[in-house]
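One chain of protein is taken out of this complex; the other chains stay put.
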Amino acid sequence: MEFLGIILLIFVIICAISVSLTKDLLTALVIFMSQSLAMAVIWILLESPDLGITEAAVGAGITSLLLFVTLKKIHAIDIQKASEKESRKEEAISDGENQA
Amino acid sequence: MDFLQNYVELAAMVLFGIGFTTLLLHKNMIKKIIGFSIMDNAIFLFLAAKGYIEGRTAPIVVDGVQTVEAYINPIPAGLVLTGIVVSVSVTAVMLSLTIRLYRRYHTLDIDEITALCRKEGEE
Amino acid sequence: MAKIRPDYETSWFGRLMHWLENGSTALDDAMTDEMDAHSRDHLVDSEHHHATQEHALEERRHAALEREQRMYSSLHQWASTKGSRLMRWVYIVASVVMCVGIIALLLNTAANLPPYGDPDNPVNNEVSAHYITQGQAETGAVNIVAGMILDYRAFDTLGESNVLFIAAVTVLVLLRLAPSRDGKPTTEMLEAEADDRLYEPKHDMILQHQANLLVPLILLFGIYVVMNGHISPGGGFSGGAIMGAGLILYLNAFGFRKTERFFTFRTFQIVSLMALAFYACSKAYSFFTGANHLPSIFSPGTPGMLFSAGLIPYLNIAVGLVVCCTMYAFYTLFRKGDM
Partner (left out) sequence: MMELHYALWQNIPFACIILPLASAAFTSVMKPRLARWWAMAVLTIVTVLSGVISAQYLLGAESYVFPMGHYYAPIGNEIRAGALEALTALFFSIIMLLSLMGGMKKLDEHIDGNKQNLYYVILLLLTAALMAQVYTNDLFTSYVFLEIMTLAACALIAIRKRGRTLVAATRYMIMNLIGSGLFLLGIVILYDLTGHLLMESIRGQVAQIAATGEYAQPLTVVIALFVIGLAIKSALFPFHTWVPDAYGYSTPTSQAVLSSLVSKGYIFLLVKIMYRVIGVDVIAATGIDDVLFVFAIAGMIMGSLSALRQNDVRRMIAFSSVAQIGYIYLGMAMGTEAGMMAAMFHLFSHAVCKSMLFLAAGGLADASGNSKLFRDLRGAGYRSPIAGVAFTIGALSMVGFPFLGGFVSKLNLALAGIALSPVKASIVLVTLAISTMFNTMYFLRTVITLYRKPLDGASYPVEKGQRGFCFNAALVLLALINITLGIFSQTVVNMITAGLGMFG
């Protein structure tokens, strides 16, 4: 148990640092979600199953859902995709030009 | 080795520091909110670790055994349950504030928003 | 005001009166003083040069304006280039220093605390021993945590459900779009609706089939967790969140048209009102009878049965309903500002 616990704690800390450092909001959000899931497991290891269920339902479930819908509302997800598509299109065009 | 004896608490404190700094110093609202969640999670982790006792099981009465030596401390778990509800409520309120701010100012940067708001003037 | 000293504007009294009337900030002061000085110089001049008065006045004014603009633009430029870069550095350094400092302080604190997992810690005192040994007999709940939060420390939990309630109210205040005075939807509402439609999946077969399978299971599991809160891990809050998640999945698969048939704003209001009112009233009753040593109509019952443990299962159901409705309401309000 102790071994698994320590690994999970390190994982949680790494997640927290990378959430703080990533530029991309969607990535940060997914990392945060996985951090919540790891927390749920840690709570089971700490013999608090009530907390494990609650964290899995709330931290990884509801909070992340609310964050996702917020990102959608502020078009952070779509804008990224759009800009990605745009850049890919530009790349394709420049490639075509080069070939020509 | 004595220093690492409280390793769960130490991890919780590191998490708290990271969350606190993200909440205080990150300019992006979403990052701030995630930082707040991490900070609260760290406090709850700390609290839950305080209730844990080596070699005992969760406080759910099995086979009518009701001796103190059988179960871990139930109080921290109850407090953390209450705390998680508070945390998710606050997160929802912060997120709705973010949506409203974005609808008005089209940015998530709190400094930029403040500057835009100043520029907007009185009414 | 017959006589005014020529240097009235710069005299102490003049400045005081100016401040009394208009108030000022430091930058404004500097600017107005400068401009005043210019116009006053000009006035003295103009007594001699009536002919060029208009022209000179214009010129002075232009010069002053230009100077002001230059001042502002240089300020802005500094702020937007060097200033912001400097600030960013200060920010980064400050954040790193603060983060390290706080973590170091707290780590030192944590290392000095009572050891982890030790049964002799101050935390494991007579209170927790009482909960473990007497909990089942006094509250009737097999899950000691549930017995503790819904009976021994019920006041906290009453506060907690009201935190959720006020969060729902705040989100309503912030996000609910108001129809115009004559009851017609405003352009803002229509925009939000259109924006939402744009991203709604339209008859996604995979999603709908999955949802058909999963939603009943999720709801059933949520109900199970709520109803067994006093026997097994879980309880009103986690079960309510699970049910809310099930409803959200249903909404995402089938759209607002379907959910509006059974869940409108009115449903949300009525359900949360009933649940919260039941919660507050039953707790008020139990606090009052408990404090005044009156007999209560609720008894612990047989531990382990579904309807045992006095009020606890009913309270769990109330909390579950509130949480389920609130979570669903959060989601819909976030999406389109209404339900």
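Read from first to last, the chains carry the letters A, B and C; within each, the first residue is number 1.
Following the convention adopted for this analysis, a residue touches a chain if its C-beta (ideal position, glycine included) is under 8 Å from a C-beta of that chain, and two chains touch if they have at least 3 such contacts.
Quantities reported herein were computed from a predicted structural model and do not represent experimental measurements.
*Asks:* The complex has one chain that is not drawn here; which of the drawn chains does it touch?
*Replies:* Within the full complex, the chain left out of view touches B, C.
*Asks:* Tell me which of C:64, C:103 or C:174 is the one touching the absent chain.
*Replies:* Of all options in C:64, C:103 or C:174, contact with the hidden chain holds for C:174.
*Asks:* Would you write out the residues of chain C that touch the absent chain, in ascending order?
*Replies:* That gives, for chain C, the contact residues 19-26, 105-106, 108-109, 112-114, 121-127, 130-131, 138, 151-156, 158-160, 162-163, 165-167, 169-170, 172-174, 176, 178-179, 181, 269-270, 272-273, 276-277, 280-281, 283-284, 286-288, 290-294, 296.
*Asks:* Hey, which chain B residues sit against the chain that's not shown?
*Replies:* Residues touching the hidden chain, for chain B, are 16, 19-20, 23-24, 29, 32, 36, 39-40, 43, 46-47, 50, 75-76, 79, 82-83, 86, 89-90, 93-94, 97-98, 100-101, 104-105, 110, 113-114, 117, 120, 122-123.
Everything that follows uses one rule, which is that only the chains that are shown with their structure count from here on.
*Asks:* Between B-C and A-C, which chain pair is linked by the larger number of C-beta contacts?
*Replies:* B-C
*Asks:* Cα centroid separation between chain A and chain B, in whole Å?
*Replies:* A distance of 17 Å separates the two centres.
*Asks:* Distance between chain B and chain C based on Cα centroids, please, to the nearest Å.
*Replies:* 14
*Asks:* Determine the centre-to-centre distance between chain A and chain C, using the mean Cα coordinates as centres, and give it in whole Å.
*Replies:* Inter-chain centre distance comes to 22 Å.
*Asks:* Would you give the residues of chain C that are in contact with at least 2 other chains, written as numbers and ranges?
*Replies:* If we look for residues of chain C contacting two or more partner chains, we find 143, 145, 233, 235, 237, 330, 334.
*Asks:* In chain B, what residues contact two or more other chains?
*Replies:* Those would be 7-8, 14, 18, 21, 49, 51-52, 56, 58, 60, 76-77, 81, 84, 92, 95, 99.
*Asks:* Okay, in this complex, where on chain B does chain C touch?
*Replies:* The touching residues are 2-3, 5-10, 12-14, 16-18, 20-21, 24-25, 46, 49-54, 56, 58-61, 66-71, 73-79, 81-82, 84-86, 89-90, 92-93, 95-97, 99-100.
*Asks:* With touch defined as at the start, can you tell me which chain C residues reach chain A in the complex?
*Replies:* Contact set of chain C toward chain A: 143, 145-146, 199, 225, 233-235, 237-238, 241-242, 244-245, 248, 327, 330-331, 334-335.
*Asks:* Which of the residues in chain A come into contact with chain B in the complex?
*Replies:* Those residues of chain A that touch chain B are 5-6, 9-10, 12-13, 16-17, 19-20, 25, 28-29, 32, 35-36, 39, 42-43, 46-51, 54-55, 58-59, 62-63, 66-67, 70-71, 73-74, 76.
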